[in-house]
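First the structure, which I've put down as structure tokens, then a few questions once you've had a look.
Missing here is one protein chain; the remaining ones are kept as they sit in the complex.
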Amino acid sequence: MTIMNFKALGGATMALALSITTAIAGDYPDRTVEIIHQYGPGGGTDRFIRAIGEPMQEATGQSVVPISIKGGGGVPAYVSFLQRPANGYTLVSLSPDDVINHALGRIDLSSVYPLVRIQYDQGMLLTSKDSPLKSLDDILAAAKENPGGLKVGVTGSAGFDDALVGQFNAEAGIELETVPFGAAEMVSNTLGGHIDLMYEEYGPTRGLIESGDLVPLVLFSDERLPELPEVPTAKENGYDVTLGRWRGFGIRPDTDPEIIAKLIELFQAAYEDPGYKEVETQSALQYRSEFLGPDEFKAFMDSETEAFSKIMKDLGY
Amino acid sequence: MISKLSEIIVFLGLTLASIALWFNADALPTSKRYAQVDSDLWPKIVFGALAICCAIQMIKAVSKALKAQAETEATGAGKAQGYYLRLGLISALVLGYFFALNQIGFLFATVIFLWAAAWVLPYRNLLAKLLFAPLFTVMLALFFSYALSLPLPRGEGIFYDLSQALF
Partner (left out) sequence: MLDAFASAAGYMLGNPMCFVLIVFSVAWGIMFGSIPGLTGIVGVALLIPFTFAFDPIEGMLLLGGVYVGSTFGGSISAILFNTPGSPEAACTSLDGYPMAKRGEAGKALGIALAASAVGGIFGTLVLMFAAPPLARLALEFGPAEYFALAVLGITAIASIGGGSLVKGLIAGLLGLAVATVGLDPLTGIARFNFGNPMLLTGVSFIGAIIGIFALAEVIQRFADGPTEANAMTEVSTKLPSLAEFLATKATLLRSSVIGTIIGALPGVGATTAAFISYSEAFRWSKHPELFGKGSPEGIAAPESGNNSAVGGSMIPLLALGIPGSATTAVMIGGLTIHGIVPGPMLMQNNSDLVYSVFIGMMLANILMLVFGLRAARVFALVLRAPYPLVGPAIVVLCMTGVFALNNNVFDVVIMLTFGAVGFFLKSFGLPVASFIIGLVLGPIAEVSLRQGLILADYDLMTLVSRPIAGTLLALSALSLAYGLWGQFRARNATPKPVTETDAKAQTDPA
């Protein structure tokens, strides 16, 4: 089926679909809810969807499953989402990468209704235990001595990681060169000493931090993490870089309002579920995460769009 | 197998396409940060080499064609009778099936396709021909939607609703 056919399908059955959905909104959901995301299966977002879906499944008896449409900078995932009918059974995961895509003109976020924001993460620069870099000062000194000499592994191209390192570069007046990798290769290249630093969140690196193989040098957040009390924040050193990766969901704006209300209620309950809270704690996500409903999320997205538009412009995109 | 002429045309076409794509790569937007390893580095190597190889192959084909003019080989003799007819038929059926899947959904499209395709090649057992299509279709539909709970194309309009009711 081509995109055109999808559109035709949407048009032809819209009236029918609307009349049916209003009638059955009370039973929602009566089948599997799918959440499209742009990251790999088994990755942070995939796991997050499964974790938040668990309590929802218990509550409704219907499963919530992640659909991974990987690659293409997230554009194919978003396009696939727009091709699905607006019946409340297809959601899309939203993250800073989508905001950046919007800022770069790759996708148009006005065709999505921001539903809820659930997680707000914090990232770090990490290095291998064998690296000569032992602290933030070492990074700054090495970067000043040899501009562009320090290579930072990031995931994704022209995405969130890139923007954050770019912002840090601007604040600190240094030049760290980013090299995009797949998530697994980034870690192995850091451990093997092929790259000097990598940018990652706490959750995926926790095992390697606890074993001492990876050493976090600087945290990008407002406050230090209780899990890593020795790791300084960039902010306390005078570099105001506190952006974090957040995760939320969006839905088609023409979805039945009753379904939207029901979904928000379900997500709110799932967010407060002890099982989910445990998952959150495991990745040290509880400190900055805050449940945002549609209005607050919309306002937040707008401010992010503004911030990232500026950063990407400064980076020369 | 294939007449020399078509070989010349195809490799000429590939040579020209490679050159065009090389320039297409050259016109890609440049990235300041990775200027030395920009997006066009690898495609240019690939399309450059491809253009050279295709040109060589084309020249080879031309020279072979000139040499072989006297002793023309019997082209197409290796093909069985009705080759192109059957090729056209089955290709059309496969394409038709693809469009039918999206229009009328998995069940109907598959049964019709299997029935139609069974007649492209001679096969005597009429009963098997008639029974196989619906049996295979139903089994596959049951397997995908119930055992694996994976999606099947549902078609459009009333076919969508009908399919939804069935699987």
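Things worth noting here:
Chains here go by letter, A and B, matching the order in which they are written, and residues are numbered from 1 within each.
Here, a contact is a pair of C-beta atoms (placed from the backbone, for glycine too) under 8 Å apart; a residue touches a chain by one contact, two chains touch by 3 or more.
The model shown is predicted, which means the values in this text are computed figures rather than measured ones.
The chain not shown here touches chain A at positions 1-2, 40-43, 46-47, 50-51, 54, 63, 67, 69-73, 75-76, 79-80, 149, 151, 157-159, 177, 179-182, 184-185, 187-189, 191-192, 194-195, 203, 206-208, 210-211, 213, 278-279, 282.
Residues of chain B in contact with the chain left out of this view: 1-2, 7, 10-11, 14, 18, 21, 24-25, 28-29, 31, 33-34, 36-39, 41-43, 46-47, 49-50, 53-54, 56-57, 60, 78, 80-84, 86-87, 89-91, 93-95, 97-98, 101-102, 106, 110, 113-114, 117-123, 125, 128-129, 132, 136-137, 140, 144, 148-153.
Simple rule for what comes next: only the chains that are shown with their structure count from here on.
Rounded to whole angstrom, the centroid-to-centroid distance between chain A and chain B, based on C-alpha atoms, equals 38 Å. By the touch criterion stated above, chain A contacts chain B in their complex at residues 1, 5, 8-9, 12-13, 32, 177-178, 316.
Listing the residues of chain B that touch chain A in their complex gives 32-33, 101-102, 149, 153, 156-157, 160.
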